[in-house]
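Shown here: the complex without one of its protein chains, the others still in place.
Up next, chain A:
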């Protein structure tokens, strides 16, 4: 029975993350958008509408939509069979492959961009195809990046499906293909739809990849906002695009939330997958091809970072101790790495605390319909950072958090906070499913035996959730290590993060600088990869699943 104290406790739990979200997400984002609507102190929505009529804007929006749509379709087609092989079958080395497939998702976008540039460069493996600066290259990189989302989301769901339903259909005389079509696929659809909507979201808001691979010809809404704010100083147009993006993405999040709500709660598969049989061969080959596609750019990156003028060399790595050729940087790449690590620790801690509170709240199953609805909205609001352009967020930070009441311009916490906002939805999505899979009667049994609310958390929730908490922390750490969109606005030249350094290096002339970018990319990829490898050891199915 809610006493006054427990009501106060809940109110505090709801208020703290909300206040943080308002201060460090809604306020900056609306500040950025407000700049577009108020020109010279007067409200001018007409100017924003004019922007949406521009030809260039039409081109940008169209490219965003079709590139994201095509990438999503390809990611689903490539990912679903692999989800089956990696989550429904059982064979040696499967865990390593599962880890491998999740690594691209946490790779910093600039690293993926650099890897693909190296792959399609005239000297690269695919140099003969003349893909440099084409839409094909962008789409390939987007697919590379997002296949893992499909595999993880659909795979963890597939793993939890009760096989007996399929066995019952087979026993009634359905062929394997028919079982798949009539039983398995309909059951999987919610998870496929959920994965597809998230992938579309990531593709349409992709920043680092389009910026590094798009060259002068291709821009999506995200890079266009960056271009408009930093180069053209056309805040009105940038705001217009931000509003458009937020509208579309909110709609997508609502759809994604609906499909997730219809999906059954995460269940742990009681049985192991079966051994692969001969009839699985096509799917195994398909998966092998997908993995090869994922490995190739990374191998190319690694190999090229070790080659200088046709010979093996560690010079690119040694150069990380320097500021680059022609002093391309103000600080050494290695000190940028140290700075990145420090920020990532802070951001991960921040995202963990906040995300756990949110996950705790949204995982309760209140009886009252009104409270349930409120909880759904609460959940959705904290997913917003997933969809709002990191560029909008970064620029919003820059223009709103520089004066009272929130003057954080010179605070070293500015970047960690921004990155924590970006990682927050991922923490919530990792922890919440685990918390909601706990039978509420476990908590009730503990309470009836005399455990107070805090004690229930420690003795019931924590033993279930600690793996997910550790995994979510690692995940958040990896994501902030590679965060580029928001950081690119907030990081100062005398104290940059490693992704910013990489972007700077590839923009500077000189093979030495590009070689150094390759080496830095490998280091960054290795750092995020190792973290994900550790995370994977905790076997939390909800990591990277949506």
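Everything below uses one rule, namely that contacts are C-beta pairs under 8 Å (C-beta built on N, C-alpha and C of every residue); 3 or more make two chains touch, one makes a residue touch a chain; residues count from 1.
Keep this in mind: contacts and distances are computed from a predicted model.
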Subject >> UniProt protein name of the chain not shown, from "Acyl-CoA dehydrogenase family protein", "Phenol 2-monooxygenase", "Anti-sigma factor" or "ABC-type quaternary amine transporter" >> reply: "ABC-type quaternary amine transporter"
Original post:
For the chain left off this view, which of A:174, A:189, A:451 or A:533 is in contact with it?
Top reply: A:451
Original post:
In the whole complex, what residues of chain A lie against the chain that is missing from view?
Top reply: 1-3, 6, 367-369, 439, 441-442, 444-453, 455-456, 459-460, 463-464
